[in-house]
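The complex appears here minus one protein chain, its other protein chains still in place.
The block that comes next holds subunit A.
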Amino acid sequence: MSSQDIPEENLPAEQDAPHGAVKVADEENPFADPGLPPHEHRIQDIDEQAAKRSERAVALLFTVSMLATIGFIASFVAIPHDKSIFIWPLGHINAMNFALGLTLGVALFTIGAGAVHWARTLMSDEEVADERHAIEADTETRAKVHADFKQGAKESVIGRRKLIRNTMLGALTLVPLSGVVLLRDLGPLPGTKLRHTLWSKGKLLVNMNTNEPMRPSDIGVGSLTFAKPEGLEEHDHDFQNEIAKAALMIIRLEPDSIKDKRELEWSHEGIVAYSKICTHVGCPISLYEQQTHHALCPCHQSTFDLADGARVIFGPAGHPLPQLRIGVNDEGYLEALSDFEEPVGPAFWERG
């Protein structure tokens, strides 16, 4: 685009003096506000051909949008919804989702790009100043409003008839209580629910994976096994609530390596059972390091030493994991000798 094409009278006014020269209009105060700078014309304002090009660009963008929408509908109809394709670097992705997302994205984006390009190149870009008005009311309005309010309050006699005012306040204070009372049946009272689990004397420890009761010989030294109480099945309606408290971690240690006296007493041939539910905020603990006997919660990294009463050795948990007292029944299966002696899971006010 050369400047010869531009009719003389459309050329912008002479630009400011070449840089280097100071143009300080106000000799008294060179920092004073010089006012809005003169409007500078864009190429589209003075050259109809440039404006035409912008128009074509905007129209092209809108046309692309229409085509993309047609592409969207075509993809929706034509692509099988379970087809996956390989797209570098995304890997294997769902073909329909890819096509729909891309066509919808283009259809929307080009509408936006067209509108913005239109605004930037063809709509007037002359800056205009609008007056601001104070947000505050003027003194007259203020006085009027205050006077009106006083008049209204006076006419209501609320200031003079205190009995009305006080009983009304009382009624308005009490009435929301019905709403509060209605919330009561959202749930039961806590009671001792958080203190008990399904475990009790004689309940067999059932392997979570095989769904079979376990003998001590099934558990190798250094292994980690998850267990549930016998009789609790996955499709039971209260399975989720019960397993949230009863889930068990079983590990086998060398009896000599158990440092905690009570832990040793509650174990059987080095097999110890701990609650799987972290005492921090209740995540299931699932990482076990057999060399160090450390169990780590993957949520917040509380670390417990399972050879030392499940003492907290790192992280945000506040107390050890509760241990379940276990033994072997007449048939040689591992069984619980009682429920947990303390509540499992996160601590709470009534825990004590």
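A few points about this structure:
What we mean here is this: a contact is a pair of C-beta atoms (placed from the backbone, for glycine too) under 8 Å apart; a residue touches a chain by one contact, two chains touch by 3 or more; residues count from 1.
Going forward, contacts and distances are computed from a predicted model.
The complex includes a chain that is not drawn, and of the options "Integral membrane protein", "Metallophosphatase", "ABC transporter permease subunit" or "Cytochrome bc1 complex cytochrome b subunit" the UniProt name matching it is "Cytochrome bc1 complex cytochrome b subunit".
For the chain left out of this panel, the touching residue among A:71, A:322 or A:345 is A:345.
Of the candidate positions A:112, A:170, A:255 or A:332, contact with the hidden chain is made by A:112. Across the entire complex, the residue among A:59, A:93, A:137 or A:158 in touch with the chain not shown is A:93. Interface note: of A:224, A:243 or A:273, the residue touching the hidden chain in the full complex is A:243.
What subunit A contributes to its contact with the hidden chain is residues 16, 19-20, 22-26, 29-37, 76, 81-82, 90, 93-94, 96-102, 104-116, 118-120, 123-125, 127-132, 134-135, 183, 186-190, 193-194, 208, 226, 228, 234-235, 237, 240-241, 243-245, 247, 276-277, 280-284, 286-287, 298-302, 312, 314-319, 345-352.
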